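Okay, here's the structure, questions in a sec.
The complex appears here without one of its protein chains, the remainder shown in place.
Order as written gives the chain letters A, B and C; numbering starts at 1 within each chain.
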Amino acid sequence: MTTTAARPEEGVRRNGGRRLVDRVARVRELGIVVALGVLFGVTGAVNPSFLTYDSLRDILLNSAIVALLAVGQTLVVITRNVDLSVSSVVGLSAFGSALILADYPGVPIPVVIAGCVALGALCGAINGLLVGAAKVPALVATLGTLYAFRGIDYAWAGGRQVNAADMPDDFLALGARSVLGVPLLALVALAVLLVVGWMLRNLRSGRELYAIGSNPEAAVLAGIGVRRRIVAAFVASGALAGLAGVMWAARFGTVDATVATGKELDVIAAVVVGGVAIFGGSGTVYGAALGALLLTGITSALAVLRVDALAQTAINGALLIAAIVLDRVLALRVAAALRRRRFHDAH
Amino acid sequence: GTTKSDVAQQSSAPATAAASSAAANPNAPLKQGLKIAFLPKAVNNPYFTIADGGGIAAAKEFGGEGKEVGPSDASASSQVSYINTLTQQKQDAIVISANDPNAVVPALKQAMAAGIKVVSYDSDTAADGRHIFVNQASAEDLGRTEVQLLAEQIGNKGKIAVLSATPNATNQNTWIDFMKDELKKPEYKDIELVKVAYGNDDDQKSFTETQGLLRSYPDLAGIISPTTVGIAAAARYLSDSPSKGKVKLTGLGTPNQLRKFVKDGTIEAFELWNPADLGYLASYAAAALASGQITGAEGEKFKAGKLGDYTVGAKGEVLLGKPTVFNKENIDDFDF
Amino acid sequence: MDQTPVLSLSQVSKAFGAVRAVREVSLDLHPGEVHALAGENGAGKSTLVKILSGVHRPDSGSVLLDGEPVEFAGPADAQRAGVAVIYQEPTLFPDLSVMENIFMGRQPRSRFGIDRRAMRAGAAELFERLGVRLDPGRPARGLSIADQQLVEIAKALSRQARVLIMDEPTAALSGKEVARLFGVAKALREQGCALLFVSHRLEEMFELCRRVTTLRDGTFVATDLIDDITPDDLVRRMVGRELEALFPKQETDTGEVALRVSRLTREGVFTDVSFEVRRGEIVALAGLVGAGRSEVARAVFGIDRWDAGSVQVDGRRLRRASPTAAMAAGLALVPEDRRQQGLVMDLSIERNIGLAGLADVRKGPLISRPAERERAKDWAVRLRLKFAKLTDPVNVLSGGNQQKVVLAKWLARRPSVLIVDEPTRGIDVGTKAEVHRLLSELAGNGVAVLMISSELPEVLGMADRVLVMHEGRLAAEFARADATEESVMAAATGRSTA
């Protein structure tokens, strides 16, 4: 068999192969979409009120914040790191915004939002410098700042609670307002999702994040500014957590120092369910956002299905495991398909 | 082997554990410089910040020294760490709201053995873990009045739900039991309690649970939320949902938290005791114990500053008084 | 050719802790010239490469670009200056597509971000030049070492650099790919590119290079015009002594069958593979890169599951997919990818050597440290391992010395059937002779040896019998006398079947 003889048919096969790979890539997210479909279908069939406009709007609103955090977390996880401190940053930012709005009613709302995003970015920068520059493993660094940021939050709050009544109505309206029937917060999350998704796919810097996560040592040799990119990923995650904090305050109105405690595991769960590899290098923000939607959807569905409150945690956990097992089985199938394809494609 | 029945037999013998070692001297003066430590379920909880503030103020009044310490997570095990350190610090009295009525008892017993007086407030411990329980309102009163409040608002008819804190919260569960009992009365035969939901005293969870309630029971007539976190979250949700004013909401809340919702019509009326008074009374009870005025036996009397005279009831309970009902008319008279 | 060199090193030294890897070495790279760098394992070749590419900063001495001293703060700086490098160990991003691996950081852009179509076209064109048949869109994960190396080459070519540095690019390649690579290298040379070429295959240096610089123990020995010296001169410069014959396999009496593989099949990977290896015999498994030789070895050793067929060692059937069972039966496998499969990089030399034979150094339930050390030391000395301390992690060793550690690990177990997959990949001539002597000694002692190698001279010189694989099947079998370069290549490319 000479090379020239093989060429014509080779083109055809490669195309076929490419299509398979593409399809597979899409399937990863498709799995979650299917799961979402089943969830909504079954729940809606049992209790049609689950599919009413108000109910869907609530689910969107609830998932907006987690989705935003999942997008930020994805940026970090892709680089083979993790940010456990997000929940504490959300707490800090939510309390900060609520406090400023309550105590200094004169401060314009956009300034407060910008300030909180900046505060989040600052927290992210601390994480990023610890991980990127000082080489502290991300899990250790952000577990440390998880405690530290929450400590600052507690000290700042000193047992105080800011209530809806203390905050300007304009601000609270942001949490409730809809544009063309879609909640504003969900639109914000969607916009962030699309922008970040586009950047990850179409900017060199975005691709470099994947490269770093896929093989950090090779990334250095390839001349990628690894340190800078990692810091940037953490800053972005922090900034999004800051934004999520403001959104939290606007949405829930009652804010104290414990806001979002323990949320980090939910966020990581969403990211993992969304097909982002926990060891970096692959996955998309769309998947992560869908993961967030699925997890919030499950919580809402369990409430609507009148599942016993005590059983909800267990069912949540079981569904989470089912989701990752499903994803894995799918991936194994794909790997097997690739193996069989080998002598047709490459050699 | 050791089984439950063995233990039951053994423990039935020495029942009267803690109290009455020395006789009470009702006329003993309050000692000066008493060190009283307040151990809430969790610090940074606004409710306890107010209550303990009241207690610390009381301590100042009678020449003692009060402080608030505690964990930031509402868990029994971290409370035990604090009880032990307070014992090491040789405080004169510990005033505690227990996260787990039983888990804190061994540590509290050690504290009592070291001569420290123990007062529980807000959420009681098992009876052998403290000398006195300062009860904010009798569970029976609270449970029944909340049903009465709601029943009046919904015209004694319709489906209702309860939005509670955690499934394990003792006080909540006692209240809910009394609510269920109250609902058995013939005048409430058209009211159906369809669900008890749990918001875990977490704002967002309570919020989502409220949503869930309205989705699964579109014809819900009212919600009782006997927790300050729950009622605030539920009010927030209702206030910008189409059900505002249609689904009635009542329960336990603080006036500052709910003022806005009472004024905009989301809530007609709710009730609560004054938490600052609760801490205040607990503080005096602790001082009375530490000064030997009382021992925790039924019938003993002590003075609680501006709140007046109190009598120790059965099982070492001291009752703060009836809860206050807040509505549009009176809410502006309160600031806590 | 006395124009100023594009890139040169002047009296550079570099030490890692106590190890003085390079001492006062100078080197000039001229445009339009291929410069060879020769030296034993651990002589400091890769260290020089890494100094040139900005990975290491020299402790003393300087790097000159167009005659001007420069300081590369990192690989990015060197790349900007027009230096492209193929490192000794492939450095791919397994999760990303092959084309993105090639163009990372320099992806073609359109107005809407990265232009994937242009990128695919660019990659396809590079592969065309190299004669590689790979789908540019497939992920790099799962590529064989050879394919990885080819992608590395494509990556370096795509930079259109003024200086191209290649650290053992051919170690994993077989004749066909090497020829292609040389074609491309020569074309670059004609275009005025300066090339640095590191290899342990002398014939390659003589074919491609004009000048050769030799290192020994980190010091500069000489730079010669290649036409002025003979291969023997070069070896003498590298080793500092005369060498024995390279392929010293003697005829030995073969005993009964030790390894019998019958009709072994792993779906999509290899099909219906049957062969035997007798005691005292060295059987070579030849074939093109990707023919499935390594996979057969992996399956036999129990790493991968097989779908049909059987493996017998000394007449006893092996369980599927259990390396432990294979080891218990007396099998040993020196895998082809030493970094991933052969070594635990963070562990020390002695622990790596001890890892496969923990049972041998045990006292009761506990490990005896003296026994472990003794064993490691014994084998390190026998294989002439160049090391500072046995407690050093293996990742500070040079590539060839790492390979020796892998060999030591398995030889210390005294296996009855030894499978070696590219045993001399990246090993210098001196050590190669040593490894060959060792293999033939083992065979002499009655060990059955199955050797996978992409180096035809090695296959022809060492093997009693040669098996050739093509696209997952055994294509031919030659007795020692019938095996020639032509016959083996013909079978390997599928042009003839026996």
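Assume a residue touches a chain if its C-beta (ideal position, glycine included) is under 8 Å from a C-beta of that chain, and two chains touch if they have at least 3 such contacts.
Throughout what follows, contacts and distances are computed from a predicted model.
Missing chain, UniProt protein name: "Autoinducer 2 import system permease protein LsrD", from among "NADH-quinone oxidoreductase subunit A", "Cytochrome c oxidase subunit 1", "Dihydroorotate dehydrogenase B (NAD(+)), electron transfer subunit" or "Autoinducer 2 import system permease protein LsrD".
The chain that is not displayed touches the following shown chains in the complete assembly: A, B, C. Remark: the omitted chain is touched by one listed residue; of A:Arg150, A:Arg229 or A:Lys263 this is A:Arg150. Along chain A, the points of touch with the absent chain fall at residues 130, 133-137, 139-141, 143-155, 216-217, 220-221, 226, 262, 265, 268-269, 272, 277-279, 308, 310-318, 320-321, 324-325, 328-329, 332. Along chain C, the points of touch with the absent chain fall at residues 17, 50, 54-57, 59, 73-74, 301, 303, 323-324, 326-327, 333, 335, 340-348, 351, 354-356, 358-359, 362, 365-367, 391-393, 395-396, 409. Although one chain is hidden here, its contacts on chain B can still be listed: residues 1-8, 10-11, 43-44, 67, 69-73, 75-77, 80-82, 84-85, 88-90, 100-106, 126, 166-169, 173.
Keep in mind that, in the parts below, only the chains that are shown with their structure count from here on.
Counting hops only between chains that touch, chain A reaches chain C in a minimum of 1.
Chain B and chain C have Cα centroids separated by 74 Å. Multi-chain contact residues, meaning those touching two or more other chains, do not occur anywhere in chain C. Residues of chain B in contact with at least two other chains: none.
Listing the residues of chain C that touch chain A in their complex gives 53, 55, 74-76, 78-80, 85, 87, 91-96, 100, 104-107, 109, 112-114, 131, 133-135, 137-139, 142, 147, 267-269, 290-291, 471-472, 493-494. Across the interface of their complex, chain A is touched by residues 43-46, 48-49, 72, 167, 195-198, 202-204, 207-209, 211-213, 215-216, 218, 229, 232-233, 236, 239-242, 256-261 of chain B. Note for the complex: chain A touches chain B at residues 47, 49-50, 52, 54-55, 58, 62, 150, 154, 157-161, 163-165, 176, 248, 252-260, 299-300, 302-306, 309-310.
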